[in-house]
Structure formats: C-alpha cells, structure tokens
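Dumping the structure here so I can ask a few things about it.
Note that this complex is displayed minus one protein chain, with the remaining chains in position.
Here is subunit A:
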Amino acid sequence: MTRRRLVTALLVLAVVALFALPLALDGGAAEYAGTDSQAAEAVEDSGHTPWFESVFSPSSSEVESGLFAVQAALGGGVLGYVLGRLRGRRQTPRQAERAEDAGP
C-alpha cells in the first residue's frame, strides 16, 4: 500500500469513528434530538410562540427522511459526477499515450 492510500484509509477511518463512537459509547441510551428542535424548545419555553407556519410540511417523519435522502442523493450524485469526470479527464491522455506507445 502506498503512503497516499494509507493516509486516505486512515482519514476515512477517523471520520467513521468520529460518528460511530458516540453511538457505541452510550449503548443506545441517548435519543439524539436535533439541536435545531432543542433550540426551538428553549425559545418556546421562554414564552415565545412561532408566528409563521412552514408553507409546506412533510406529512410524516418517513416522508421527511425520504426528502432528506433525496437532498443527499442529489448532492452525492452531482459530486460523484464531477469527481468522476475530472478523474476521467486526467486518465484519457494517459491512455492515448499508451496506445501510441503500443503502435507500430
């Protein structure tokens, strides 16, 4: 394994560990409420009530998580497309060179 690959693997491992550790450490005890809703609760506890409703609200948490997945998929798709194109662009001239070398 080259040094470059090793560093990449370690970075990926560190990111995964960073988000897996909290889940493993508390043994499923915490509920992981969103900080957004915690802040909204803290505000509403102080007596303030929201004065405007969302124009559109997903009808259930399943629909909501689906829409979040759509957002992630759109972003992931575009990011993957761009990185794939950049990588392809870098490799094409190389293959052309190789084809020339193999020629008569």
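In this section, a contact is a pair of C-beta atoms (placed from the backbone, for glycine too) under 8 Å apart; a residue touches a chain by one contact, two chains touch by 3 or more; residues count from 1.
The criterion applied here is as follows: contacts and distances are computed from a predicted model.
Engineer: UniProt protein name for the omitted subunit, picking from "CoA protein activase", "peptidoglycan glycosyltransferase", "Cobalt transport protein CbiM" or "Putative glutamine ABC transporter permease protein GlnP"?
Structural biologist: "Cobalt transport protein CbiM"
Engineer: If you put the missing chain back, which residues of subunit A would it touch?
Structural biologist: Interface residues of subunit A facing the absent chain: 3-4, 7-8, 11-12, 14-15, 18-19, 21-23, 25-26, 30-40, 42-43, 46, 48, 50-58, 64, 67-69, 71-72, 74-79, 81-83, 85-87, 89-90.
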